[in-house]
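One structure is given below, represented as structure tokens, and several questions about it will come after.
Note that one protein chain of the assembly has been removed; the remaining protein chains are unaltered in position.
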Amino acid sequence: MSQTRFSKDHEWVRLEGDVATIGITRHAAEQLGDVVFVELPEVGRSLSAHGEAAVVESVKAASDVFAPVSGEVLEVNVALTDDPAGVNADPEGAGWFFKLRIANRGEFDSLMQQAEYDALVKES
Amino acid sequence: MRYLPLTPDDRAAMLARIGAKSIDDLFVDVPSAAVVDRGRFALPDGMGELEVERHLSRLSAKNLAAGSAAFFCGSGAYRHHVPASVDHLIQRSEFLTSYTPYQPEISQGTLQYLFEFQTQVAMLTGMEVANASLYDGSTAAAEAVEMARRITKRAKVVLCGGLHPHYAATITTLAQLSGGEIIAAPRRPGQGEDLASLIDGETACVVIQSPDVFGLLHDLRPLAEAAHAKGALLVAVLNEVVSLGLLEAPGAMGADIVAAEGQSIGNGLNFGGPYVGLFATREKFLRQMPGRLAGETMDAAGRRGYVLTLSTREQHIRREKATSNICTNSGLCALAFTIHLSLLGEEGFARLARLNHARAVLLAERLGAVRGVELVTQNFFNEFTLRLPRPAEAVIDALVEENVLGGVPASRLFPGDSAAQSLLIVAATETNSTDDIETYAHALAKVLS
Partner (left out) sequence: MTMNNQGRPTTPGTAGATLPDTLSGDHGLDHEEKLIFELGRRGICGVDLPEAPAHKARLGGLERRQKIGLPGLSEPEVVRHYVRLSRNNYAIDAGLYPLGSCTMKHNPRLNEKMARLPGFSDLHPLQPQSTVQGALQLIQELMHWLMELTGMPAVAMSPKAGAHGELCGMLAIKAAIAARAEHRPRVLVPESAHGTNPATAAFAGFRVDQIPASGDGHVNIEALRAKLDSDVAAIMLTNPNTCGLFERRILEVAEAVHQVGAFFYCDGANFNAIAGRVRPGDLGIDGMHINLHKTFSTPHGGGGPGAGPVVLSKALAPYAPLPLLVGDANGLRLVEDRSSLPTNSDPFGRMCAFHGQMGMFVRALSYMLSHGADGIRQASEDAVLSANYVLASLKDVMTAPFAEGPCMHEALFDDSFLADTGVTTLDFAKAMIDEGYHPMTMYFPLVVHGAMLIEPTESESKESLDRFVAVLRGLAQEAKAGRLERFAGAPHYAPRQRLDETAAARRPVLRWTEAKIAQAAE
């Protein structure tokens, strides 16, 4: 059974066992506009929570994607490298960025639930 | 003032619309302590065209223009013949007085020539992609080193001994800022260099110039192999891009980044600037490349067109994370390059290169035959080094009296290097007639006798 949480930096995290799948939220993808380039972390790299993990670019903007939780990179979504439009097409599904083996379950638990995140987006 | 269209009446009417009593009202935010009187400046009042021409022509006349002498200087700037149409075309208002092509719908002229320029540079250097130019060859070389360090995440930079010293200084100035470690190989004028032994697992790149500052040609292939074996990149530097009409392209010899001075094609000597930096690399390093890029796309009506692209690498978007702080290219110089190279084409460019080489071979024979003069560079394109029986600088000064600008004394480039005192770096191009060459040989014999 998987659970999904959200960061205030507009990343989502889906946890299955100790494997977290991470991407950017639908709201973030809409704000960014057409994504033209995605730079993903190296497999095997260990990321710390809130550290820079990936880069996502539209024509006029480049944004850092942060790791919402710490962990070691297990897999990256290479399909995005060839077809960055995948981020716009299905940001919270097929447009995932990378998977981590998480180091600290507590970090995940402290992230926002869907309702909380939706409220944040509404406020902004 | 002839450039200012507003009349006193216009100014009064405009102030009235604004609701200001005088122009001073518009400068109210300036602290009064910083307001300067008209009479404060030790500067003249305005002049008419005729007076300006008179003043500047007087300064111009105090110089010995290259075209008024038998001229043989190179060392990073070369005198070639530029067809009349080049200067005519680059002075068209639409090229000369337009801004960076940020509005592609009304800037296709600039964008398309930049795309043509990028293609030409990639073709000449044997690389996959080129940018829309950098300031000049030296800054392109410094950017190449920074790029190699970003790609490899390593600190060490090996510079060949034959690198133009201004290029080495520019690279060093920039590299030191971010913790780069420069390893400069010893100078061996006219001889091969053992750079491979300086490369190790910490080396980001090795910078090789060919033809080098002494004119010597280097085979890049063994060095590329040695660099790649250690995970380092090969940065190839060129001062004289016309050499590529005759010589193997650095890309074909394994270079990863090519940084070259493009002045030789389309651009005059201009006492050192403006010039045009050529910068080319492999496609896989594209995202790490500095500078502007024009790319092909379609408009809403499905017609082919061009835009500036991949600008997320650049300062106006990436700010402190940009690949470089460069905010411009050398647009008009790049246009001159593109037009001149289009006029030359494959055949003309090769012929130009052969002509340069033939002139230099003849010059080397004639000067090498002067008593006491030794040819130091055996394999060269259009530039070589001589060893004179006397300090070269004094010889060059004496040659001026014979109306010969006979080259660049190595002591000007390597002051304090006693071995350089007697070396003279000499270049010949298609602009040198056989008479020029004979004049030089006679004058040198006279000065040395």
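Lettered A and B in written order, each chain numbered from 1.
Simple rule for what comes next: a residue touches a chain if its C-beta (ideal position, glycine included) is under 8 Å from a C-beta of that chain, and two chains touch if they have at least 3 such contacts.
As the structure is a computational prediction, the values presented were derived from the model and not from experiment.
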Chains still shown that are in contact with the chain withheld from the display = A, B
Across the whole complex, the chain not displayed is touched by chain A residues 34, 36-37, 57-60, 84-85
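Just so it is clear, only the chains that are shown with their structure count from here on.
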For the pair chain A and chain B, the C-alpha centroid-to-centroid distance in angstrom is 44
Note which residues of chain B are touching chain A in the complex, please.
-> 287, 311-312, 317-318, 321
Name, in rising order, each residue of chain A that touches chain B in their complex.
-> 37, 39, 57-62
